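To start, the structure under review is shown below, and the notes come after it.
FYI, not all chains are in this one, though none of them got moved.
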Amino acid sequence: MSELYVEDPLAFWCNNYGLSGAEVVFLGVPFDGTSSGRSGSREAPNSIRAMSYSLETYSASARRDLKELKMADYGNVIVSPGDTGESLRRIKAAVADIREKFPVVVGGEHIITLPVVQALLRRHPKLQVLHFDAHLDLKEDYVGNRYSHVTVMRRLAEILGHKMIVHAGARSFSQEEHEFARKNDVLKPVANLAEFRFKGPVYITLDMDVFDPAFAPGVSTPAPAGMLPQEFFSLIESIHDGMEVIGFDVVEVCPPNDTGNVTSLLAAKAIKEMLLAFKH
Amino acid sequence: MSELYVEDPLAFWCNNYGLSGAEVVFLGVPFDGTSSGRSGSREAPNSIRAMSYSLETYSASARRDLKELKMADYGNVIVSPGDTGESLRRIKAAVADIREKFPVVVGGEHIITLPVVQALLRRHPKLQVLHFDAHLDLKEDYVGNRYSHVTVMRRLAEILGHKMIVHAGARSFSQEEHEFARKNDVLKPVANLAEFRFKGPVYITLDMDVFDPAFAPGVSTPAPAGMLPQEFFSLIESIHDGMEVIGFDVVEVCPPNDTGNVTSLLAAKAIKEMLLAFKH
């Protein structure tokens, strides 16, 4: 079969290295079992893969090209629909297998950040988290369930310490969550984030509902009056210097709610710009 | 507020009795936690409620009117997204509360039939099940999960006995399921069902994917080359005499995959015709 004429059906673009040689690894996590509104983020990894081909690999702002990085697409974790515990165990095991490579994890819903961070803690015991989200996800439980997309930051805070997580872009939360975040002084306006200094390794979790629904309609839980993409990309550009980012995830894209896949496209661009900003 | 001018926002039509006086009870079960393809059947109870208003209450074939029955809409069970066990417990408790009334349960996905039948067994220990479905749902597990929409009939068979469940309309299954069903002689062609005689109380579970996807595109797991609605309604008309039906459910409608809500509409009509055929 002539290489010239045939291509792989679907993988993240710039899937240019085998698993062993790669420095950056994409991992899809099609799990949306705890979503309380509309589900469908299980379709996001393949949807974001498909839309990645609409982007140029070169970034005008970073003046770098994705082709300079050694990347591989590891496929999707096989989760167990209806069994949240087993699914989280599998996600944690898959991330642990990535070892020293730079992980780009694509959800799925936000609870997946929990096992990803748990796996990364082995190598980075003092990991901090930068959390972009319209919500705080600091609730104690949801209809009795303590492992949910609305509780994930509470569970992480219990493991990492409350002050190790910085929340940016939050605008929809309960009174209790509001007080919790203010008490710990971890709720930051996006405008001030450029001045905030992280010390040590940072993991970024980007819940796409941090953007205004006009720019990201295809999310599970849209929240009006949100961040503009331009603000996000400017911020990434301005903070990339002093930060030691060791991996990131992009979660809560919900393709069935999307229009012309613009949310998957924005997620793909966020992945590209974060990689070119943080991975050297 | 003048009764003439204002109506309730949404309830099954013919919601004409309070909870205590009703003989027939609608119960919505918006649970789709184990769906392995597209989820979304959590939206079905409200979607079927909305489409019920497009139907006449009178049935030309039954020559009866739904208004003759004393009916109430009990609302939706509050399930726990991500916690299948807790959700099944709540469904079972809600059905148990209905007591001697005739239950019309609207899923949600097929696993909900398990707790519904468990609750009904208290009053009907020798309950048989008539199972309309494109699939047999007789798998042992799915990615390790034994409580799934693809295993529900296996779990029920373990409780009721293998020969107490009759499968109609099945056309998509594994070799193992095929052999299991043939060994127990419980796989019936729809055409022969009119001659089959049930003795004692029967519960009907109608998975809407038993219909051809042309007539029911809005299901979680469509299977080509299925039953026509006309066949189903003729069958109901022909079997209603000798059968003692004590309740039924309609499951697997998936509104996000639907077109103009035709699947919700067909489900509403199936509810209407089964009620007028079986509830006296």
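Points to keep in mind about this one:
Going by the order they are written in, the chains are A and B; count residues from 1 in each one.
The rule is simple: contacts are C-beta pairs under 8 Å (C-beta built on N, C-alpha and C of every residue); 3 or more make two chains touch, one makes a residue touch a chain.
This is a predicted model, so every value here is computed, not measured.
Taken as a whole, the complex in this structure file is built from 6 copies of one protein sequence, with 2 shown in place.
To be clear about the criterion, only the chains that are shown with their structure count from here on.
Chain A and chain B have centres, each the mean of its CA atoms, that are 38 Å apart. Those residues of chain A that touch chain B in the shared complex are 32-36, 38-40, 42-43, 78-84, 86, 111, 142-145, 147-148, 256.
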